[in-house]
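One structure is given below, represented as structure tokens, and several questions about it will come after.
Rest of the complex left out; these chains stay put.
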Amino acid sequence: MGGKYILEATGIDKAFSGVTVLKGAELCIEPGELHALMGENGAGKSTLMKIIMGIYTKDAGKVVLDGKEVEFKSAREALDAGISMIHQELSPIPEMTVAENVFLGREQKKIKGLPFVDKKQLNQKTQELLVEYELDQYIKPTMKMKNLNIAQIQMMEIIKAVSYNSKVIIMDEPTSSLSEKETETLFHIIDNLRAKKVGIIYISHRMEEVFELADRVSVLRDGQFIGCMKVADASREQLINMMVGRELEGGYPTNIAKKGDVVLELKNFTRKGVFEDVNLKVRSGEILGLAGLVGAGRSEVMRALVGYDKLDSGEIYLEGKQITIKHPQDAIKHHIVMASEDRKELGLVLCRNIKENVSLQNFDKLSSASFIQKPKERKLAKEYTEKMATKMNGIDDLVSSLSGGNQQKVVLAKCLMSEPKVLIMDEPTRGIDVGAKAAIYNIMIDLAQQGIAIIMISSEMPELIGMSDRIMVMANGKVKGELEGEETASQQAIMNLAFGGNEQ
Amino acid sequence: AEKDNADIKIGFSSKDNSDTFVAAIADAAEAEAKELGVELLMYDAGGDVNKQISDCETLLAAGVDALVVIPQSVEGSAPVVSMANDAGVPIIVDNGDIGDKNYTAFVGCTDQESGELLGKWFMEESGLEKGSKVAIIEGPMGQSGQVGRMAGFEEVGMLDYFDVVATQTANWKRDEAMALAEDWITTYGDDLKAIICENDDMGMGALSAAQAAGRDDIIIGGVDGLDDAVQAVKDGSYGVSVLQDSAGQGRVGVDVAVAAAKGEEVEPDTRIPFRPITKDNVDAYLEGGVDAISGDDAATEDTTEEKTDEAADDTAAEDTTEKEAK
Amino acid sequence: MTQKKDIGKILRQFGLVFVALFIIAFMSIKSDVFLTSQNIINILRQISINGILAVGMTFVILTGGIDLSVGSVVAITGVIVGSLLQSGTNWFLASLAALVISAICGVFNGWLISYVGFQPFIATLSTMTIGRGFAQVYSNGKPYTISDLSFKVIGQGYFLGIPVPIILLVIFCIIGLVILTMTTFGRYVFAIGGNMNAAKLSGVRTQRVQLMVYVMSSICAWMVGLILAARISSGQPTAGESYEMDAIAATAIGGTSMSGGIGSLSGTIIGFVILGLLQNSMNLMNINSFWQQIVKGLLIIIAVFLDMRTKGKKA
């Protein structure tokens, strides 16, 4: 047995094609400890984790596991040595089954030593896991991964990482795609792990979680180690200061915008088997929150609204006039714009640069006669991404080289540039750091004051309550109720509706 | 009991009907079958030996009474012969040589002969001096046409007579030959006196290149007697086209097959001679067809080992089918 | 009414199989030769060439790759075996020598792709070109005649009354099915094609697996090279030209996605059976070769369309 740490990383340096990302980063984990790792978007958290996992090679420093220095050359070696990781970027294999995904790389064999997969056992083991974590109601081992929604995929990745029975588990923003219910399940899992003396590295931008769960917290800023302390000794302000390097006001800004006329109204929105008879109104200057459990169908309604999915029936009224939207292009023309929750799938073209992504849906502004006005494009792309405080070397960076949170900012920049009348934000702060969150909230208020109607889907209850003027709750594809004014302040009220309260 | 023509089914396996020359054989074969009132199954191997063998398997399974084959490959197509023999079906080899000589009959040309004729013409009639720089464009390697014609050049000593500066294959293709010729004309400049092509399609490509470069002086010739080439001979831009009688090969192939199907004795080796078409006889050819230029050139016939006098003309060729085997 | 629905449902569940059955039914009526045992054996023997290549190609395509070099490996195998047999080498050793060279081609492809990072198209295109050139330089462009009788068995012989190529095809299909559906390796092939990064993060040795599929494809090409050489009694440097296209077509018709991760070997098997049936049927119906191409193209579209309907894909 080495020292008291199960995992120790010290003096880690890393640069990507000349750009320094980590400089003397460090982190040490005790057995049974939940160690939070915090820092702004792009601070280098994920990079540090990937170095520990052997996915990237470090330029300098050392990693010690159980008292022995290790240098993994692939994820496989790290997994074999007892470290597993829940990655920030979900990466399911859509066409394979849940069971195949969970046990990929360590399939049960029919006969030991021979490479024949025992499918029965594979499914059975997966079923056991699903039962254990109370997911068996919705997920079957033989379901294809592509049929799971994003929260379910996230849960499967969590279960997968846990099922390695590792000594150390790295959780890179495990809750960013989860709603309350799954988050609770995760917390139970974490309790169990701690009891088994597993060391957990927990990366999250959600302050409350850190205070609720963590024993200690380390902070990275611009790739440098800023400090490590017991959570019990830390205050919210102190942590933010360490991360951002300055003071930040806490709390949610209030929307003082004057609520005007109804900008958008949906009548009897139905897409068979997904949502039914959804009616919705939003006024100018208003922030409408959409609450619901995962699978409630909130995203689906919005995707159909903007013409991405087909609608079976329903009417759309924009500023009192009925409009038809058959394709997202129509929606954008009407200045109804959606920032998707799934940036990898629907939000970004990862292999292209920031500028191209931001301008993609805004060529009506940036082109004349189909020719792109390049200087203007550069100027606006720069303006909007900087407004979102995106950490980048420049707008010519590939989006795929940005940290997760910064990718999210690019999505928002793109939508803002479309000068929306109605802005739909599906999990807008997913994976976004405190500083940028505050910036986004302020932008939302700003937009509201300009008379824009905002629809926000969020699974983060405090955010929903803090930001919304009115909250609509959905469950099972139906609207279950609405809460306004004082009522919105109650998490309990929302949950009551979400768990099948009276219909509207 | 002799079969009626109406009951006879002939299988025809062509090597590649997308080739201009081969297509002409196939057309003539089909026309002749119609004329005789026999059923003809025309399968096209599209240039693939394996498909040719598959095609023959299918034809034999389909119960043909005789099989005609234009071999894609001298060696590769050879198993067809034993397949047919095993099935007890007469097999007639058409147009080019095949490795296995146990066939019922051969109808076609000796490819080496065309090489000899072409070589001779360039050496003796083209007006080129000994030692002139020439280039050769070949057919696809390993095909009867390529192997035989190259052997013919060699046989008459053409390869030594001239200074052969370049030899490449253009796979019987016009555009490939054109690109080759362009490069050579540039490379060897005024020194290049002739481009000798193993068929006319390639010759036409070379001609386009020469004309585009303003090099009317380069002498070009080929084999087959394609319409384009004959016209070019008439215009004086193309030196020689060694006529290979496609129609005769197709027609006689079917005739022999029908005779064999009826159980008649057939001439085992019908060699239809090549005839060089030059500015001297092109008008006669254009007016009177193959017959008009047959047997008018003694030099031609000297080069053939197996001389079949006037065999190329219609009646003679048909006669051969009735003749007894030697 | 309900009966109508049922039939529709059945048709949809077996898109490609239905197309195959349709061709068979149609032809049994149209031609009295079609269902003879001789013709059935012919069909099977003819598809053995493309079938075996398609088995290897399916693995490659499932990983998101492509192997354009198979035709050249067929030729290399042919000339090596041919030359060795001519020089009196025993058929087994000659085949073994060709196997080694073929496997080297596969390793070269796989190495370029998985370790050096080449696009599969470029890597195998280069190998195809180099391989063809090699076969021609080696043989000086001339075929080697093969007279070794024991070798010819591979292409022309029978075992228990069944032509050897058919038996080999069945063996390759079975091995392929077992590997793909029952082993971890099969899982990894799908995983790599579905999401290479995820597979790597799950500890799959993606590079090795990728390398292996190209080696497998080359081994299939080697087998085909032997069968072909034995069938045509000669080792030809021009053999196998553009065979890759038919193998890819069979795989794609069978429902395997060209971008990897989705597909099945059973689909491929139906794919090459359909192609073989089509060829044989059009020949038996004496359709002119120019028209054959039109019919073939249209039928491929119809088959794939039906299959997409079946699987509830777009369309």
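Observations on the structure shown:
Letters are used for the chains, namely A, B and C, taken in the order the chains are written, and counting of residues starts over at 1 for each.
Here, a residue touches a chain if its C-beta (ideal position, glycine included) is under 8 Å from a C-beta of that chain, and two chains touch if they have at least 3 such contacts.
Please read these numbers as outputs of a predicted model, since none were measured by experiment.
This complex, considered in full, has protein chain stoichiometry A x1, B x1, C x2.
Everything that follows uses one rule, which is that only the chains that are shown with their structure count from here on.
Listed by label, the chains that touch subunit A and also subunit B are C.
Central chain (C-alpha centroid nearest the global protein C-alpha centroid): C. Farthest chain from subunit A, judged by C-alpha centroids: B. For the interfaces A-C and B-C, the C-beta contact count is higher for B-C. One finds 73 Å separating the Cα centroids of subunit A and subunit B.
Note on chain placement: the centre of subunit A and the centre of subunit C lie 44 Å apart, centres being C-alpha means.
Computed centre separation for the pair subunit B/subunit C is 35 angstrom, with centres defined by C-alpha atoms.
Subunit C meets subunit B in the complex at residues 33, 36, 38-39, 42, 45-46, 49, 136, 141-145, 156, 228, 231-234, 236-239, 241, 279-280, 283-284, 286, 288-290, 292. Across the interface of their complex, subunit C is touched by residues 55, 74-76, 79-80, 85, 87, 91-96, 100, 104-107, 109, 115-117 of subunit A. Of all residues in subunit C, only 182-188, 190-191, 194-195, 197-205, 261-262 touch subunit A in the complex they form.
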